[in-house]
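Take this structure first; my questions come after.
Heads up, one of the protein chains got dropped from this complex, but the rest are sitting where they should.
Chains: A and B, in written order; residue numbering restarts at 1 for each.
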Amino acid sequence: MVELRLYLAQRISAAIMAPLVLLHLGVMIYAIQGGLSADEILARTRGSSFWGGAYGLFVLAAAVHATIGLRNIMREWWQMTGPLLNGLSWIFGVGLLVAGLRAVVAVVGTA
Amino acid sequence: MKPHRGQPLYLAFLLHRLSGLGLALFLPFHFYVLGLALEGNAALDEALNWTAAPMFKIAEFGLVFLLAVHFFGGLRLLALENLPWTDRHKNYAAAAVAASFFVACGFLLRAF
Partner (left out) sequence: MTGSVLDAITVSVWRGNARQGGFEDFQVPQQPSQTILDVVTWIQRHLDASLSYRFACRVGMCGSCAMMVNGIPRWTCRTHVNKVMQDNRLSIEPLRNLPVIKDLACDMSEFFEKWKRAEGHFGGKDSRTQPVAAISPTNSARQAAAAAIECINCAICYSACDVVAWNSDYLGPAALNRAWSLQNDSRDRRQAERLLAVSSAGGCLQCHSQAGCATYCPNELNPTASIAGLKHLAAVGFLQKKSRDRHG
């Protein structure tokens, strides 16, 4: 049953993200003082399996969670149905996942 | 706004949905900027220089608020759907907004 699986995926991804959001809020509030700089951010993340793991998981969960939420909005507020609704949802979800994982590689990679 | 939408838990729903929508629309942009690091530190720095502008810091304050309020509101919803019912949800919804404002102000104070 699709709706129940989507509902659970959204709640479970939310639960996974809860500690990661706290971590991210903490990092943001810590890092913003004195302005943002690439050197400061990347010194923290480059080569770090901790940040790679944390942000990788964050991206995966966020892609699932945001897509299902957006799908609800498209269905309820913009009255989309069927292939259009599901097609757009897939495009957004996969796009966000790819872009997000690319961003994680960008800040964690040491190439 | 239609009269039946003026009550607290409806507003909490609206805030949760709109904050989620805002965050979902922000994320692609956020991932794009971070992806600039693939081109080296300088490429990312060029983008980050925009964030020094005061208007930008106000915008970031808004984003931090959206994330915090969606987070606290989401915790309230997980409780609503899994724990025994309590009549305190209006209070929790208000507390979520207050806590989020507090967190976002913490960010803003350090940003300036």
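In this section, a contact is a pair of C-beta atoms (placed from the backbone, for glycine too) under 8 Å apart; a residue touches a chain by one contact, two chains touch by 3 or more.
Note that the structure is predicted; figures quoted are calculated from it, not measured.
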_Going by the stated contact criterion, tell me the shown chains that border the hidden chain._
A, B
_Sole contact to the chain not displayed, among A:H24, A:R46 or A:R75_ = A:R75
*By the contact definition given up top, give the residues of subunit A that touch the hidden chain.*
1-4, 7-8, 11, 75-77, 79
*Residues of subunit B (touch criterion as defined above) contacting the omitted chain*: 2-5, 7, 9-10, 12-13, 17, 77, 80-82, 85, 89
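In this text, only the chains that are shown with their structure count from here on.
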_subunit A and subunit B: spacing of chain centres that average the CA atoms, whole Å_ = 14
_subunit A contact footprint on subunit B (complex, rising order)_ = 17, 20-21, 23-24, 27-28, 30-32, 34-38, 41-42, 44-45, 48, 51-52, 60, 64, 67-68, 71, 74-75, 78, 81, 103, 106-107, 110-111
_For the complex, give me every residue of subunit A touching subunit B._
11, 14-15, 18, 21-22, 24-25, 28-29, 32-33, 35-39, 41-42, 62, 66, 69-70, 73, 95-96, 99-100, 102-103, 105-107, 109
